[in-house]
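Notes follow the structure.
Note that one protein chain is taken out, while the other chains of the complex remain in position.
Which chain is which? They are A, B and C, in the order written, and residues in each are numbered from 1.
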Amino acid sequence: MTLLYFAWVRQKTGRGEEQLALPAGVKTVSDLIAVLTQRGGGFVDAFADPKRIRVAVNQEHTSFDAALKEGDEVAFFPPVTGG
Amino acid sequence: MTLLYFAWVRQKTGRGEEQLALPAGVKTVSDLIAVLTQRGGGFVDAFADPKRIRVAVNQEHTSFDAALKEGDEVAFFPPVTGG
Amino acid sequence: MTVRIVIQRDDFDISAEISKLDGEDTGAVATFTGKVRKDGDLVALTLEHYPHMTEREIGRIVEDAQGRWPLLGVTILHRIGRLLPGDRIVLVAVAAKHRGAAFEACQFLMDYLKTRAPFWKEEERSGGRHWVAARHSDDAAAERWRGT
Partner (left out) sequence: MTVRIVIQRDDFDISAEISKLDGEDTGAVATFTGKVRKDGDLVALTLEHYPHMTEREIGRIVEDAQGRWPLLGVTILHRIGRLLPGDRIVLVAVAAKHRGAAFEACQFLMDYLKTRAPFWKEEERSGGRHWVAARHSDDAAAERWRGT
């Protein structure tokens, strides 16, 4: 799957994009966040307050309990501030 | 005083503007309309249905019971349709 | 606060009008442009107005709007004369710090312009000429600002 990070989530994780095989046991966005947080460092910082994070799966806004499958594009970012 | 007529009121009365000394006994717009209607012809037609007529005195919208005095500018016209 | 009230025969350019309105505190510009719509056998509209009163009445409407919202600039430009389908008739442009004030004031100004500014439209159709009747929906639109 493709993971994308934007705005301060990108800055904290230190990357904008990565390719990842769906980790064993990961069924939802929450599961994926738990796996990413295990990396430590900037990932812990980025996901420290889940209320400040939004997620899109395959370019649609969704929630942390959304189901994930191999090949999905998952993006993490702060609440949007355009316009 | 100056009388002005716009849109179909102008077409019915056959004039856009006229100068008139305040007629004896005319205290309000209604009184003035009664005097004008006595002219007959297009003036009767123009003021036949007072609900279709609006009036401005000295360039401000007002009502038929507004007081008039010598020197006033009185304009008669249909409901506005600009914009 | 910049206020421009213009009655003219000529067409206008929206970008040029906005640029006269814009200040460095402006975060939001709302505009409304009214046009002569292609409508069956409509050939043209001729717009007549009451010179001097028009500018004064629009000035009063703008003052009312300034009392309701914190505005940075208002332009109201209304054309008169004979206009064809597709022609622009009116521009209302409002600059403010934030979008709520700009949007609401722009709507308010249009609603009041429609019901208070002394303009009259005469239509030319294939069957002849007639004066456009005022619309109840315009009165209702203006009425909703009462008491706000």
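Definition applied: a residue touches a chain if its C-beta (ideal position, glycine included) is under 8 Å from a C-beta of that chain, and two chains touch if they have at least 3 such contacts.
None of these values were measured; they are calculated from a predicted model.
J.: Name every shown chain in contact with the chain that has been left out of the document.
T.: A, C
J.: Going by the touch rule given at the top, which residues of chain C touch the chain that is not shown?
T.: 13-16, 18, 22, 24-38, 85-86, 97, 99-100, 102-103, 106-107, 110, 141
J.: List every residue of chain A that touches the chain not included in the displayed model.
T.: The missing chain touches chain A at positions 4, 6-8, 56, 59-61, 75, 77-83.
Heads up, the rule we're going with is that only the chains that are shown with their structure count from here on.
J.: Taking each chain's centre as its mean C-alpha position, how far apart are chain A and chain B in Å?
T.: Centres of chain A and chain B (C-alpha means) sit 73 Å apart.
J.: Centre to centre, by mean C-alpha position, how many angstrom separate chain B and chain C?
T.: Spacing between the chain centres: roughly 26 Å.
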